[in-house]
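What you see is the complex with one protein chain gone and the rest in place.
Moving on to chain A:
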Amino acid sequence: MKKKLAFAAALLAASVLGGMANAKTLVYCSEASPANFDPGTTTGGNDFDASSRTVYSRLVEFKHGGTEVEPGLADKWEISDDGLVYTFHLHPGVKFQTTDFFKPTRDLNADDVVFSFDRQFNKANPWNGDKYLPNLTWDYYTGMDMPKYVAKWEKVDDLTVKLTLTEPNAPMLANLGMDFASIVSKEYADQLEKSGKMADFSTKPIGTGPFQFVDYQLDSVIRYAANSDYFKGKEKIDDLVFAITPDATARIQKVLAGECDIAPYPNPADIGTIKASQDVTLMDQAGLNIGYMSYNTTIPPLDKPEVRHALNQAIDRESLIKSLFQDAGATPAVNLIPPTMWSWDKDVKSDSYDPEAAKKVLAAAGLTEIQLWASDRVRPYNPNFQRAAELIQADWAKVGVKAEIVNYEWTKYRSEGKKKDRPGAFQIGWTGDNGDPDNFFATLFACSAIGVSNYSSWCDKDFEDLIQKAKKTSDQAERTKLYEQAQVVFQKQAPAFLLAHSQVYAVVRKNVSGFMMDPLGIHRFDGVDKAE
């Protein structure tokens, strides 16, 4: 009898859901299955596309298509003069999503905000550890150094939250726009805790974002519906479907055949076919990444800026980029940060290819041999370290420098490479997290990063003063000036050879409007519409 009932209920559900077919549906062919739907616990771009960017909102958001921070759940905020206290004023009347598994009884308030962060560091919070999910690591919260900077989160009143820092840190605002900083519902968490179904928090998400979760068939299809209570207004598309399609060629065939509307990450080899199609548009943008090669600036003769410049001048960068990135293309890097990021200095000029001039300087400095490091991993900013090493080796040979290629497996490669006394030139790169220049300059070249991620062991007083000052200044115009100066110093000192920012692509059907490439590498569907 029970079985019969279940079957009848299922039939009913099927017939009700069958009625959705007439609604406006947008299908996104995603590249991988999400690990789960709790953005605090995951790290992959595909995880965030499926959770934080669809279901959730944050206190502040990144401007669509950019890296500037704009109001989100917080309408406005004040930062104290000493840069230590942030006061956020929440948008009133924001509703959490109503679904068949949760009915909110109250609007979003300060408790939700405090809970969203508290659960990520407070060991006493039941949602911090094994009681919720096994082996939780809260990677982004710790990775962005939040435990070091956050002193406390406090509720002032229902619509006001206060964040106190341990020291001034301007990039904090950008951190709060990141996926891990998504605001979850405390009421929902309390309900699940009471009913002993805490794990559901990661599989049946509830947020305040543009779309609400409907169903996930493992490794296959995720379904969302437009959130009719969305505080920025209901979306134009009614249903959003993620069809998980890991193979890049199959993904593109699906867009071409009209089985999906948007697909990310085409194969470079398919780019020609896509451009030839009448039905789709190929969108591209320089990614929020940088591929570069760090010289150890503490070991002579690499301690002299003119020698490093000469090595840069000896590399035919244009051919190198063409050979590495092929049809996919890449933007030659002028500065450490990509041109899509605020404060990028357009006046800086890279070293031009000039083997003759390089030869003279290198001969005078007596540089005849150098180590050139390469690893086996494919990275977004460098698809083939080994190939790059061979090409650079050939270029350097022309100017009388014999390069010995040093190879290690990826994890050992990095642990050997970051040692202070590692000799030679080390190929590496970076993919940005929060669109803040500090995330590039300080993470990669601050004095304190030597032995961690400053592979050049470069500590320049002028550069260091500028980036530290920029980190403590909350005014963005002021920060922009400081970072521009830092870029000039960087170019003059040349602690590294800057290779390129790789392109990111998406294929979109022509009847889709409002979809934008995002420099942060995320895929957002708010504001997207589709003509039938």
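By our rule, contacts are C-beta pairs under 8 Å (C-beta built on N, C-alpha and C of every residue); 3 or more make two chains touch, one makes a residue touch a chain; residues count from 1.
In this section, contacts and distances are computed from a predicted model.
Between the listed names "Anti-sigma regulatory factor (Ser/Thr protein kinase)", "Sarcosine oxidase subunit delta", "NADH dehydrogenase" or "Peptide ABC transporter permease", the UniProt record for the complex's undisplayed chain reads "Peptide ABC transporter permease".
For the chain missing from the display, the contacting residue among A:122, A:166 or A:220 is A:220, taking the whole complex into account.
In the complete complex, the hidden chain is touched by one of A:257, A:276 or A:531, namely A:257. Shown as candidates are A:185, A:245 or A:485; the residue that touches the absent chain is A:245. Taking the complete complex into account, residues 7, 10-11, 13-14, 17-18, 20-21, 25, 27, 32-33, 35-36, 41-44, 133-137, 139, 142-143, 199, 202-203, 215, 217-221, 223, 241, 243-247, 249-250, 253-254, 256-257, 259, 409-412, 414-415, 418, 429-431, 452-453 of chain A touch the chain not shown.
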